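And now, subunit A:
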Amino acid sequence: MSAVPAQGYLILALILFCIGLFGALTKRNTIIVLISIELMLNAVNLNLVAFSKYGIHPNITGQVFSLFSITIAAAEAAVGIAILLALYRNRRSVQINEMDTLKH
Partner candidate 1 sequence: MISFAWLIPLFPLISFMVLILSGKKLKNASGYLAILLTGISFLLTIGVLLDLRTITEFEVIWPWLTVGEIEFQAGALINPLNGLMLFVVSFVSLLIHIYSLGYMGEDDRKSSYFAYLSLFTFAMLGLVMSPNLLQFYMFWELVGLGSFLLIGFYLYKESAKKAARKAFIMTRIGDAGLLIGLILLFWQTKTLSFLEIFQAIEQQKLAPGMITLIAILLFIGAVGKSGQFPLHTWLPDAMEGPTPVSALIHAATMVAAGVYLVAATYPLFLASEWALIIVSVIGAFTAIFAATIGLVQDDLKRVLAYSTVSQLGYMMLALGAGGYVAGVFHLTTHAFFKALLFLAAGSVIFALKNQHIKQIAGSGKHLAVTKWTFLIGTLAISGFPLLSGSFSKEAIFAALLEDGQYGLLAVALFTAFLTSVYMFRLYFLVFHGKGEDKPERTVPLCMNGPMVILAVFAVIAGFFGSQLADWLAGGQGSFAVLHHSPTWLIFLATLVSLGGIVLAYYIYLRKQINQEEWKETFSSTYTILYNKYFIDEFYENTILYSTRAISYLIFYIEKYVVETAMAFVSGTIKAIGTRGSRLQTGQVQTYGTVALLGLAAIVLFFVVKGGYM
Partner candidate 2 sequence: MGLLSLLLFSPMIGLLLISILTKNSDHKSIHRYAVLGGIIPLVISWVAYIQFQGHNQLAERVSWFSYQGGQQSFVIDYELALNGFRLALILLTTLIVMLAILASVKQITKNPRLFYQWLFVLELGILGVFASDNMFLFFFFFELTLIPMFFLIGKWGHVEREEAAYKYVIYNGLGSAVLLIAIVAVFAQAGTTNFEAVQAYMAQRDDMAFQVGVLIAFLVAFGVKLPIIPLHSWMVSVHVYAPPAVVMIHAGVLLKIGAYGLLQFGSGMFPDAFPVFAVTIAVLGLINLLYGAFLALIQDDLRKVFAYASVSHMGIILLGIAGMNTAGYQGAIFQTISHGLISALLFYLVGILILRTGTTNLKKLGGMWTAAPVLSGLFLTGALAGLGLPGMSGFVSEFMAFVGVFEQLPLFGAVGVIGIILTVVYFLRAILNMTFGDPRKNKYEKMADIGKGELFPAGVLVAFIILIGVYPDSLSQLLQITLETLVTGMGG
């Protein structure tokens, strides 16, 4: 057993998640927002791995799950960047707060 209890990982993950969330909701640069979201996903991965190792029923599934989630996150990020590129080509800006022609 490790010296660090399971709660430690969970709390770290939670903090990481919140940092990501904060970044995603406040940053004006869309790239940063996408990165923040990656951070949130990674927090989840941390959770999964921690549960997989120190959970009530430790097993390998959690790690498998995290592999899936990493892969999917990568795809998501790629699509995100692609869309951002298209947007940038049209608008010459990556500022997220300038994307507000669609509203009300």
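Picked so that all candidates are chains of the complex that A comes from, given by their letters.
The rule is short, and it goes like this: a contact is a pair of C-beta atoms (placed from the backbone, for glycine too) under 8 Å apart; a residue touches a chain by one contact, two chains touch by 3 or more; residues count from 1.
Keep in mind it's a predicted model, so treat the numbers as computed, not measured.
Of the numbered chains 1 or 2, all belong to the complex, but just one touches subunit A: 1. By the touch criterion given at the top, residues 21, 24-26, 33, 96-97, 99-104 of subunit A touch candidate 1 in their complex.
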